[in-house]
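With one protein chain removed, the remaining protein chains of the complex are shown where they sit.
Moving on, here comes chain A:
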Amino acid sequence: MKDFIIPSRDMGTPAVKSDVIVNLTVDGIPVSVPSGTSVMRAAAVAGISVPKLCATDHVSAFGSCRLCVVQIDGMRGTPASCTTPVGEGMVVRTQTDEVAQIRKGVMELYISDHPLDCLTCAANGDCELQDMAGAVGLREVRYEPGQNHFAKRSAEGPNPEYRPKDQSNPYFTFDPAKCIVCSRCVRACEEVQGTFALTIEGRGFDSRVSAGMESDSFLSSDCVSCGACVQVCPTATLIENKVIEIGTPEHIVKTTCAYCGVGCSFDVHMRGEEVVRMVPSMDGKANRGHSCVKGRFAWGYATHQDRKLEPMIREKITDPWRVVSWDEALGFAADRLRKSQADHGRDSIGVITSSRCTNEETYLVQKLARAVFGNNNTDTCARVCHSPTGYGLKTAFGTSAGTHDFDSVEDTDLALVIGANPTDGHPVFGSRLRKRLRQGAGLIVIDPREIDLLSTPHMGDSMHLPLRPGTNVAVVTSLAHVIVAEKLYDEAFIREKCDWDEFLAYADFALDPKHSPEEVEKLSKVPADLIRKAARAYASAPRGSIYYGLGVTEHSQGSTTVMAIANLAMMCGNIGVPGTGVNPLRGQNNVQGSCDMGSFPHEYPGYRHVSDDATRELYQRVWGVELSPEPGLRIPNMFDEALAGRFRGLYCQGEDIVQSDPDTRHVTGALSAMDIVIVHDLFLNETSNYAHVFLPGSSFLEKDGTFTNAERRINLVNRAMTPKNGYEDWEVTQLLANRLGANWTYEHPREIMAEIALTTPSFANVTYDLLEREGSVQWPCNEAAPLGTPLMHIDGFVRGKGKFIHTEYVATEERTGARFPLLLTTGRILSQYNVGAQTRRTDNTAWHPEDILEIHPSDAENRGVRDGDWVRVASRSGDTSLRALITDRVAPGVVYTTFHHPTTQANVVTTDNSDWATNCPEFKVTAVQVSPSNGPSEWQEEYQSHSDQSRRILPTAAE
């Protein structure tokens, strides 16, 4: 735990929740702690650090090192303080002659089998073994050199007990020679991460930490490289390669991870302006000290050589790029934007805000469209992931957001996971959920694939409803059918919080025989009895929670499924208490925030429609300009309008629409038809192949601001290093706006937040001071809830009464047939993130160097496809080639891939079908055919050559 440089103290054992408070004294200091707390933790509360090696507050006590022994009046012997619970009136003494002697003896034994190369050791100055040797006053080791684990050789020859370092993991090194077998790593892998990759092999002197089988290295084992083991290791046995390379950090900057929607809090350990390591914050309210391989390790992209740090422009997209000054680039961009408007109308240009940028940056980009362009053509990548969540939950409950915080999972009795793969997509939440499952909570998964969560060791029941892609509404409505038919609903809740007559109408609808499990089985291929069992389990769990992801939203009926989910939660009374709720797992770090900040073309910040006069007048007053009351264009509409020649200019911040949006050819066709495309990004991404202006962006490590995670939590992002491109992203937007005559004068993002709070009721109380003081707050944060709102809809729904909405299943137009007999569904993998622009530029490629097509053995056999073969995947939209992986994780008739790699371009295959309410693309269902292939498709080769061509940069003229 290396707490030499971690300011938050390790309390030795985890906190315990109890209403019973126990009073005791430790070394004469009175202290009161919840019943069940360890003596060690009570001592820590009293300010006393009992020496320890195997104990850490990350994992439950183990009692193996015997260093933490104490004496307790009236108790015989010297109990280990980590495993001894406090008792009322206990009198504890942490330092007596007897315990001092025991500790010295213990340390002497440890040190007798440990190399004494402290000065050149990577943990020098940050080693708990070193600290403890000092703490117990160890001054000599009396044991003669003998059998040990650390010397490579002895006088007799090679040491048979010695094992070389395992350097297979790109981010950390395992050096068995330094291991004291405290088993913290093994316990962290089990208890915190829930992967069970590590074990202690052998007994006594033969005990060793092992990743999987003897033949396994860390990389080949089940290890997911979350780094929890590295974080808890008290010595240099498991240590970050960056620490080996650089040395110990000297200061810490608190910030928030810029990957998924979990929004983990991190302590960035710095030396100067160089990041040494990222350590998840114990006080992080979303992650509680845990992280995944992306957040902890995959930040090297920030300093990757591919980053473009200077602005570039070009006349035509077929020209090479020309590096220019900021002044010239901004002037060029502004002139072209204004020219487009002059030639084609005020509505002919627009913006795309980024769900990866901060709230403040997003706010400015939408403000640019509304206040400077004079239209509402602003949209965000949430369009292509969670826009149905916003629409569906606002219609049902009155708020476009999830209902609960992540802590709530600790109270759930049953989790219903729909269209989400938390252990890959939202790994830290996945670990928190698995922890609860191991404690006995039930699990129902509705997903075409058998996701890893199902193979988690746990004591509760689990069910998998492997539905056919595109039948979510049918299956969820059928669950409602069973609940209504068997009268399993919570009448009291419905009568109090919803409209009873409306429920009765809905009950009639749900009872229609076409929603019966037997009928739905025909569509969804989910056995009827499984639907019944799942419905009964969810309805009868005292606290049932629903977690869902893009497998719900990215469908032609995405919004309808969200409403069906809301119906289920309401009819079972699963809203308003911890352990329940409707919890969307948001894709990107700031999807929630970018929606909150008014990125959508029809809504101002705080989800107020542009036609709402009061809101518009408020912004007109604050911004000092006339605003349009008409909704603007959504991303897919922008593309359609561009192809019609009416949409001519786009400022796209931090999103790679060419790779992430569906039907790639449609997107590239639209971009090619524009007069001015401005890409503001860290890298020349796929979209920049079609751009005229490139404005270099800054990474999250280089800026101040806030991100809002999936639980509505507003987290601070703090600048750890100077932006390599010279400006934080909000500054770049301001420069562009000012070139267009905006006269903005923001000097720091806190001023932008002040404007957000001033104009948005749900953010009214949010200030940087508050965030610094509280760590984070969850909106709504206003006069009614000055410190924010962890749980929503406690005393009733925001909209008044919860609304039951009829959710008729409508089959998607995307159907299989003779030409395209298989259904392709897409998703994410743990080590890569979305379009991969960041993670592909880190060592995470060790785990996932290319996109792979998962195909069922019978489908593969029918097509003569063998494992690892190149296959061509073709749909009505296009085709691409990639390698096949034969697995029964997917059902027959279903194939699956990821979209992390531009060389695959999985979205060449996806179609322009979209959700009926929000135009969220139907990424999850595409009818395809798979056939053997020799390698990349013609389109891929063409694209590659176009891509190479369009990334040429003219050499800067020699002075």
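Heads up, the rule we're going with is that a contact is a pair of C-beta atoms (placed from the backbone, for glycine too) under 8 Å apart; a residue touches a chain by one contact, two chains touch by 3 or more; residues count from 1.
Going forward, contacts and distances are computed from a predicted model.
Engineer: The complex has one chain missing from view, so what does its UniProt entry call it, picking from "Regulator of SigK", "Sn-glycerol-3-phosphate ABC transporter ATP-binding protein UgpC", "Aminomethyltransferase" or "Formate dehydrogenase subunit delta"?
Structural biologist: Missing chain, UniProt protein name: "Formate dehydrogenase subunit delta".
Engineer: Among A:E108, A:E274 or A:E808, which one touches the chain that has been omitted from the display?
Structural biologist: Considering the complete complex, A:E808 is the one touching the chain left out.
Engineer: Of A:R41, A:H58, A:R336 or A:H666, which one is in contact with the hidden chain?
Structural biologist: Final answer for the missing-chain contact: A:H666.
Engineer: Would you mind spotting which of A:Y162, A:W870 or A:W916 touches the chain that isn't drawn?
Structural biologist: Within the whole complex, the residue contacting the unshown chain is A:W916.
Engineer: Among the options A:K165, A:R346, A:R773 or A:R819, which residue touches the chain absent from this view?
Structural biologist: A:R346
Engineer: In the complete assembly, which of A:P601, A:P723 or A:G836 touches the absent chain?
Structural biologist: The one listed residue touching the chain not shown is A:P601.
Engineer: Which residue, A:Q71, A:Q193, A:T380 or A:T560, contacts the hidden chain when the whole complex is considered?
Structural biologist: A:T560
Engineer: Considering the whole complex, not just the chains shown, which residues of chain A touch the missing one?
Structural biologist: Counting only chain A, the missing chain is touched by 341-347, 374, 376-377, 505, 509, 556-557, 559-560, 601-602, 609, 611, 628, 630-634, 637, 640-641, 643-644, 646, 663, 665-666, 669, 805-806, 808, 810, 813, 877, 912, 914, 916-919.
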